[in-house]
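For this depiction, one protein chain was excluded, whereas all remaining protein chains were kept in their positions.
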Amino acid sequence: MREITYADAIREAMSEEMRRDSRVIFIGEDIGVYGGAFGVSRGMLEEFGETRVRDTPISEAVIVGAAAGAAMTGLRPIAELMFSDFITLAMDQLVNQAAKNRFQFGSQGAIPLVIRTPAGSGTGAAAQHSQSLEAWVCHVPGLKVVIPSTPYDAKGLLKAAVRDNNPVLFFEQKLLYRTKGEVPEPELSEDHIIPLGKADIKRSGHDLTIISYGRMVQESLKAAEKLAGIGIDTEVLDIRTLVPMDRQAVIASAKKTGRVLIVHEAVKTGGFGGEIVSTIADSEAFFYLDAPIKRLCGLDVPIPYNPGLEAGVVPSSAAIYTSALELMEQRQLMQGAT
Amino acid sequence: MREITYADAIREAMSEEMRRDSRVIFIGEDIGVYGGAFGVSRGMLEEFGETRVRDTPISEAVIVGAAAGAAMTGLRPIAELMFSDFITLAMDQLVNQAAKNRFQFGSQGAIPLVIRTPAGSGTGAAAQHSQSLEAWVCHVPGLKVVIPSTPYDAKGLLKAAVRDNNPVLFFEQKLLYRTKGEVPEPELSEDHIIPLGKADIKRSGHDLTIISYGRMVQESLKAAEKLAGIGIDTEVLDIRTLVPMDRQAVIASAKKTGRVLIVHEAVKTGGFGGEIVSTIADSEAFFYLDAPIKRLCGLDVPIPYNPGLEAGVVPSSAAIYTSALELMEQRQLMQGAT
Amino acid sequence: MAVSDTVLLELYRKMQQTRFFEETAAHLFSLGKVHGTAHFCIGEEASGIGVGHALKNEDYILQTHRGHGQAIGKGMDMKRMMAEFLGKETGCCKGYGGCMHIADFSVGSLGANGIVGGGLSLAVGAALTQQYLGKNNVTVCFFGDGATNQGIFHESLNLASVWKLPVIFVCTNNLYGMSTHVSKAMNITDIAVRAASYNMKGISLDGNDVITIYKETLQARDYVLQHGPMLMVLNTYRWMGHSKSDAQLYRTKEEVDEWKNRDPIKQLRKTLLEERHIPVKKIEEIDQEAEIDVEQALAFAEQSPEPRLDSILADVYAD
Partner (left out) sequence: MAVSDTVLLELYRKMQQTRFFEETAAHLFSLGKVHGTAHFCIGEEASGIGVGHALKNEDYILQTHRGHGQAIGKGMDMKRMMAEFLGKETGCCKGYGGCMHIADFSVGSLGANGIVGGGLSLAVGAALTQQYLGKNNVTVCFFGDGATNQGIFHESLNLASVWKLPVIFVCTNNLYGMSTHVSKAMNITDIAVRAASYNMKGISLDGNDVITIYKETLQARDYVLQHGPMLMVLNTYRWMGHSKSDAQLYRTKEEVDEWKNRDPIKQLRKTLLEERHIPVKKIEEIDQEAEIDVEQALAFAEQSPEPRLDSILADVYAD
């Protein structure tokens, strides 16, 4: 397979779906000539023209609301929010309109809508441009939520999201945009659809499970590599789709290893990690646990500007490694206690 | 002690704080002549006049933003959002401004701001007027979050919130507004301050802990009563303040009973229950657990209009009773397994 | 432009249906047969009916919380509306939405919104679909005076204007947002001036004059298809409280009475009798029919089954 970047994979997914289905349109701020703040849509205006690649004013609420209205009436819009921090400006449209309109109208129609938006810290953009807010939208029935960790997944999941008949929040990881990975040749793309709701074992192991998503999967894989060096065999489960979540996969892996570390960049308190912990703690996997279920997450602070601080407040492969070791030790403690 | 309603308790708290401190002002939609959608502020306009009790246009974003700006410059505003569903319209002001401005400006100043807002279902108001969205704001460093379950707590916590130097989200429970409870006489009110961050054991017990907040505490107490009838001794822990959460109290109770049921009205997926579960699952209490940690929460659906459906999608004392029984049985299962 | 007697009689019929529908609904409340709340448009019927009746079936509307007249104007079935009000499975929203979320896609109603201003951005999207697919249809977005102070009003009118979308923005100005008089919510007296911020045409009409509203809407349809959006402000008044729990301390009985004298239904009735020389019998016939329609709607609703809890989980997501 060829290697392309995460950003390219996203552009390919959008472009292929737009070629396939003329109902798919793309709206957002500076997505046309500018190609999006992160260059993801560069060239799309040239191919699809201004009726399908539509620059908007700086008006996040109506971007999402209009996309929802268009979706209710037969189009299949992809809307881009330039930074995921800006979903704050469109929460009514997302939560009270897009997520609920089908249900509250007695399941009339459908709202096939994708909201793509870059998330995460690491770019020196400080507190209002660096958040990981996925937990909020996971708490809203009617929405689906996807966060890919590789170019392969990004492409396959985005194509699936565009074909889904529900509003899907698609969080992209800024720091992964330029990373490369294997993705099937364009000729094989039609089949490269990754169903929403399927987790993926990115690395199989027996001693310990790390459950994560997005960029932290990459950090976890690095940590797992290092752990292997000292004889700890780590499984890395990428849940990929937060809603619907692949409960089976989570429970199965927890049963298999008996020790679980959950890693995400979002701040810990109220983060999606709690949902994963709870899924395990109230399942048959509970009876197989050899140690407490641990979360390693962003500190409960707004993301600071200074690069050292910024890196320091979110998990790194080194911190994951350390937490994993702690978890392994806790097992021994417990065995001692028994 | 005299008995007053939850709504009265809130009005008293606001009024007393406004008498005490002229910097406290009150802004919101229809809070003046109308007295608020639920009548909470009836009579306050008459006492405090239009400069301190300020009706606004229907503009939730600027209500919260202006309150934050006033708080940054020396006032101590209480802002009311008529329904908590409308925080969707003010999320930028709340999350990117009120919660972050102190921190991102290098901890300059303070933002003493209370946002009061009624939450919950049960009034036949359907999907856009019945949500329990507290989990979102718990996930935002810089905010504090309070949900009282009794008139006593409502008064003491609101007074503490008004005196706090940080933005506090104060979720009121619509269905509790007309319920009565003991509250200290007005002469003793100056001392009736309940510090934020302290949980309260609303009923002490040994067999099982129910951890809850808001209206569900009342449902849990009813269930506990019934459980007592069949010899199950239930502890009901009201966490009251979600942020900061009283971790010690949660862990202590879980250790004491070894069985934990978490109950909230908000939909389960991504709810604050996950935070409570995770707190226990990654603490020493883990080693004392006799059964999986269970959550009983709202179903993952928007709140439907039909009264039967509406009641059916959130926990009731009957459902809590059943879940508690299940949890007790699971213990036996487990003992059997050992 | 002349409006035929037939059309006038239909406008009259729909206004009467609306009035009876709401009076019946209010009565159900007083009997305690309905939980929740409702917002009645009695006194404002000309706005929903005059606009809606001028539209084509494929045109879209987005209603407000005070939307019974808007729905009936667009041709929605009162049976299914009443069943929805009673939360029944046969309701237009299966009993999930209630009267704040009345919707029927089959007649072009994309739903009533419980969020003040909530329909505005959806309307922009619906009109985008119409424009993109080359349809010769328009979208009407209803909202109140209070909604024009929401940020989304500004964003929606601006975007619709930039994209020249076929939207008629219809503001039913009844002088109050809940208890708040327009003068306490904005510093202008004619809401139509707000159109200028978007270089948009804006007109203000007597919101109790259904014939004018009907005619202007026909013209507005053509206008927005050619030139992009416009704002139409209909100045009227609500007779009843904001919702069922309103003590109405914010206004005087005199003010209400004054507006009751300008009843849009009575006005049209007068025109029918005095200018169109329609026999009073014919009009009374319509009155009776309208009443019967509402009675039948109620009977239908009352006999309908309750929706079932076990099926709702499957209705959250589309396949």
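The letters A, B and C name the chains in turn, as written, and every chain counts its residues from 1.
We take it that contacts are C-beta pairs under 8 Å (C-beta built on N, C-alpha and C of every residue); 3 or more make two chains touch, one makes a residue touch a chain.
Keep in mind that what you see is a predicted model, and the values were worked out from it rather than measured.
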Shown chains that the omitted chain touches within the full complex: A, B, C
Chain not shown: contacting residue from A:P148, A:G197 or A:P304: A:P304
Subunit B residues touching the omitted chain (full complex): 25, 51, 54, 56-57, 59, 61-62, 64-75, 77, 92-93, 96-97, 101-112, 141-142, 144, 165-166
Residue ranges of subunit C at the interface with the undisplayed chain: 149-155, 158, 161-162, 184-188, 193-194, 196-200
Missing-chain contacts mapped onto subunit A: 29-30, 32-34, 37, 55-62, 85-86, 89, 123-129, 299-302, 304-309, 312-313
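What we mean here is this: only the chains that are shown with their structure count from here on.
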Chain centre separation in whole Å, for subunit B relative to subunit A (CA means): 30
Centre distance in Å when subunit A and subunit C are each reduced to the mean of their C-alpha atoms: 41
Between subunit C and subunit B, distance of the C-alpha-averaged centres to the nearest whole Å: 37
Contacts with 2+ other chains: residues of subunit B: 85-86, 89, 126-128, 300-302, 304-305
Set of subunit C residues in contact with two or more other chains: 84, 93, 95-97, 101, 113-115, 118, 151, 315-316
